[in-house]
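Structure record follows, encoded as C-alpha cells.
With one protein chain removed, the remaining protein chains of the complex are shown where they sit.
For chain A:
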Amino acid sequence: MSHHHNRPAIVVDNGTGYTKLGFASNTAPSFVVPTCVSVSGGGVSSSSSSVLTTQSKKEEKDESNFPGNGNSKKKKKKKAYEYYSHHNHASKSLQDLNYSIGEDALAQINSKTIKWPISNGIVNDWTSMEKFWQKTLLNVLRVEPEEHFFLLTEPPLNPAENRERIGEIMFETFNVPGVHIGVQAVLALNASVALNASAAAASSKKNRNGDEENSGNDTSKRDRNDGLTGTVIDIGDGVTHVIPVCDGYVVSSAIKSVPLAGRDLTRFVQTLMRERGENVPAEEFSRVAQKVKEKYCYVSKDIAKEFELHERNPKEYVIRMEGVRAKTNLPWQADVGYERFLAPEVFFRPDMIAEKENGFGQFSLPELVDNAIQECPIDSRRKLYGNIVLSGGSTMFKGFGKRVKRDVKRVVDKRISESEVKSGNRLKAKSVDVEVFTHDMQRYAVWFGGSVVASMPDFYKSCHTREEYFEYGSQVMRSNVLEKEEVFF
C-alpha cells in the first residue's frame, strides 16, 4: 500500500464540455480533452466504410516495412477478436470496440455518432463514460491505473447512485487502489485558499520580520479555516451554479443552478453576428463565435456608455477577424462589435435572452448569489459575502469579478437600507463586505484545487480504498469521507 504514495495521484475533473486530466502537484492539467466519445453506427454509412478501407490499406503498407510493428500487433488483436466473434456470433456487438474520444472523435463528426456522456454536469451515459475513461487513462495519460490513487470530481447534488457507479468502474474495471470524490465547489475553494496562502507567503518573504513570521503562521491557519467558507460561482460550459460552502460542507439546500452558461454565450454571440450579416462561413460559425467569446469579450460597467464609446470610436473597439474558408481557400472577414460586451452582459441582464432560451428567469447572477446566501445559516452569511470565488472558463471575462462585486454589493445595500427604513431608522446595520476573489487559475480552478488536495500527505487517508470497496460493497462510495473523519485542514 505504501508504495503507491511515491507515485503522484491522478486528478480527473470531468466537465460537461471538457475533461481536465493530470497529475497531482502540477499547477495545470496536462490534458484538456472534450468529453465525448464517437461510436460507429449512425451517420452516413458509405463514408464510414470508405474510411475503413483507406485505413486497412495503410496498415497493409506499413506491414511490408516491418511486420512486427504496432499495426500488425493491433491486427493480431483484431484477429483474435474476429476469431472470438466468429465462434460466438457476436460480431455486431464487437464493433463497439472501435471508438475514439476527444478531438479525434470530433474529427469524425461526419461518419460517426458522437456521444457526450455528461450533461449539465451529471454523468448520464455510463457506457460512454467508461469508454472515455479507458482511453484517457490508458492511451492519453498512459498510466497503470492499478498504481495510482485517483481524485475525481462531482457536481453538487450528484445522486449517490452516480458515486456508486464511479466506484464500480474505478475499482472493478481499473483496479485502482483508492478513489476520492471531491465536490467541485469545495475544490474551487481549496484552490483559492492555496493561492491565497502562496500569495501571503510571497508577501511575507518580501518584508521578513521576526515578529511577522510568528504571527504569519497563525494568520495563515486562520485564513485556511475561513477559506473553506465561501460562495462559489461556477460557470462551466453547460450550467451555472452558485454554491455556498460552509467550513468545507456544501449547503445543498441553498444551491442555485441555472442552465445558462458558456455554450449559451457562444450561441448568443453567433446569433448577434449572424443577424448583423457578418460574412463568416456557416460551417465555421460556431468555432468563430467561441473564439470571439474567449478572446474579445469583456464585461462593461455600463452598457449605455459602452455603446457610446463604440459609436464614437469604432476603430478602437471594433475588431476585425480574418480567416480562410477551409474548402475553397477564399478569405473572409468579419467585424466584432457590440457582442464584445453584450455577451457577458447576459449574466447580469438575463432578460436579454430569457425570452428565447431557458435563461435565468427573473434573476440576474448577482441576485442569485444574494438569494443563495440569504438561504444559508445566518451566522455564516457575512463570511459568504466576504469570500466569493469564481471558477470555470466562463468567468474569465475581463472585469467580471469587479462587476459581480459591485452588483452584489448594490443588492445587499438596497436590502439593508430598506430594512433600516422599515425599522424607522432606529437601527443602523454594519455594512456588509463583499469580496470577489479572482485569480489566474480560474479556468481550471476545480482541477487545481484537486491537485492541491491530492498532493497533501493526508489525501491517502481520505480515499475510499479497494479493500473497503470489496469488503462492504459499492455503498461505501455513498458516504463522503469527510464525514468519516476530519482530514483536511
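One rule holds for everything that comes next: contacts are C-beta pairs under 8 Å (C-beta built on N, C-alpha and C of every residue); 3 or more make two chains touch, one makes a residue touch a chain; residues count from 1.
Just so we're on the same page, contacts and distances are computed from a predicted model.
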| item | value |
| --- | --- |
| Missing subunit (named according to UniProt) among the choices "Floral homeotic protein APETALA 3", "Arp2/3 complex 34 kDa subunit", "Mannose-1-phosphate guanyltransferase alpha isoform X1" or "50S ribosomal protein L20" | "Arp2/3 complex 34 kDa subunit" |
| Among A:Val140, A:Ala197, A:Met321 or A:Ile416, the residue in touch with the chain that has been omitted | A:Val140 |
| Touching the absent chain when the full complex is considered, from A:Ile122, A:Ile169 or A:Leu309 | A:Ile169 |
| Where the missing chain touches chain A, by residue | 1, 7-8, 22-23, 25-28, 30-31, 55, 58, 60, 63, 65-70, 72-73, 75-77, 79-80, 82-84, 93, 96-97, 100, 104, 126-127, 130-131, 134, 138-148, 168-169, 172-175, 177, 440, 466 |
